[in-house]
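Down below is the structure, laid out as structure tokens.
The other protein chains are all here in position, but one chain of the complex has been omitted.
In this document, chain identifiers A, B and C correspond to the written order of the chains, with residue numbering beginning at 1 in each.
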Amino acid sequence: MTPVMNATDLQAFLARDFGQVAADFTVERVDGAGVCLRLKVAERHLRPGGTVSGPAMFGLADVAMYLAILSRIGPVALAVTTNCSMDFMRKPAAGQDLRAEARILKLGKSLAVGDVLVFSEGVVEPVARAGLTYAIPRATG
Amino acid sequence: MTPVMNATDLQAFLARDFGQVAADFTVERVDGAGVCLRLKVAERHLRPGGTVSGPAMFGLADVAMYLAILSRIGPVALAVTTNCSMDFMRKPAAGQDLRAEARILKLGKSLAVGDVLVFSEGVVEPVARAGLTYAIPRATG
Amino acid sequence: MTPVMNATDLQAFLARDFGQVAADFTVERVDGAGVCLRLKVAERHLRPGGTVSGPAMFGLADVAMYLAILSRIGPVALAVTTNCSMDFMRKPAAGQDLRAEARILKLGKSLAVGDVLVFSEGVVEPVARAGLTYAIPRATG
Partner (left out) sequence: MTPVMNATDLQAFLARDFGQVAADFTVERVDGAGVCLRLKVAERHLRPGGTVSGPAMFGLADVAMYLAILSRIGPVALAVTTNCSMDFMRKPAAGQDLRAEARILKLGKSLAVGDVLVFSEGVVEPVARAGLTYAIPRATG
């Protein structure tokens, strides 16, 4: 499916509507499968020992899937996360950026489902995976 | 990673150790990424209306991941499922076989994590997805 | 919230609409919180070693939540499971019945969410837990 918003559109959307966190993220790629989003890891994302915190990884996966949905349906809808199941598999490298590969598996009228692999710079295998469901509000006339 | 059991090995393992359900499944492919397993859908897998039941889809995903782990570590270990998070996205076609593509994402000393996409013959997009964790018992001397 | 179907109503519903599996289940209790459902464990629910299989536990949790939803909204709707995340925590006792305590946490217009604890006769602590989401179809005029 052809995206209706590209990486520049999504980055501008983040800056406008999510000013608080927009600077944390770079939209690296948008295509028919989904979105690649980078988390520019900073001090506030770290746990003692220098590893990226669980909430920071959750936030990355959540925003990546949100942007993947918007890339398909445009910036009008107010989708909300209803479920996220996340497996934390490996410790991310200390102080390195994370990259989320979000893939849409279903884009229905009321629910969107997808999954995300999270990679840490310098680690070949994924550090986390997530399955996410978003509720898409009905359009009103 | 190179599998240590191939499709024939896994099918023989099922027949010997899971006689009750072995006839339901065909191991279609084993490779470095994981396993493809077919559920030969029969009357007992169906819900009213002819669609495959949730437990049958869960069972397919669970066995597919189990076999993917065994393909890597051999038939000795007694791995047990500790978590499964499954999204049911589309109605499978009535009375058609299902196919599970299981992929191993982490194979640690005590935990293995992977995900599964479930396809219904004649439906292009996946009907379900699952993330699964297995506990692998410690070898004892 | 007051149930609109009691245990007898739900048992009759199962027998009529889910003839294939109805004999496996006994509705033990329905109240404002949810439903208690018993799985009468038989040979076909067992894995080698006599323990209840994962799919049988999944099926029990799924039917228990389904009946809990129906107890609130009546037998008209055709709710479908969209997500189930299940933790398998302990081995059920060999050949003993299982009991599911299903609790509704949200009953919205389009989504219902709840959780389930699964107990094995003779084991004090729960053997499994699940969180489930059901999509509730819109009523049509």
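What we mean here is this: a contact is a pair of C-beta atoms (placed from the backbone, for glycine too) under 8 Å apart; a residue touches a chain by one contact, two chains touch by 3 or more.
Source: prediction; values computed, not measured.
Residue A:86 is the one among A:86, A:100 or A:113 that touches the chain not shown. The set of chain C residues touching the chain not shown comprises 85, 87, 89-90, 105-106, 108, 113, 115, 117, 125-126, 129, 131, 133. On the side of chain A, touch with the chain left out of the figure occurs at residues 17-18, 20, 44, 46-48, 53-56, 58-59, 62, 80-89.
As for the chain not pictured, it touches chain B at residues 82-83, 85, 110-111, 133, 135.
Here is the rule we use: only the chains that are shown with their structure count from here on.
At the interface between chain A and chain B, over half of the residue numbers appear on both sides, which makes the contact a same-residue one.
The innermost chain, defined by the distance from its C-alpha mean to the mean of all protein C-alpha atoms, is B. When C-beta pairs in contact are tallied for each pair of chains, B-C comes out on top.
We define each chain's centre as the mean of its Cα atoms; on that basis chain B and chain C are separated by 23 Å. Residue numbers of chain B whose C-beta contacts span two or more other chains: 85, 87, 89.
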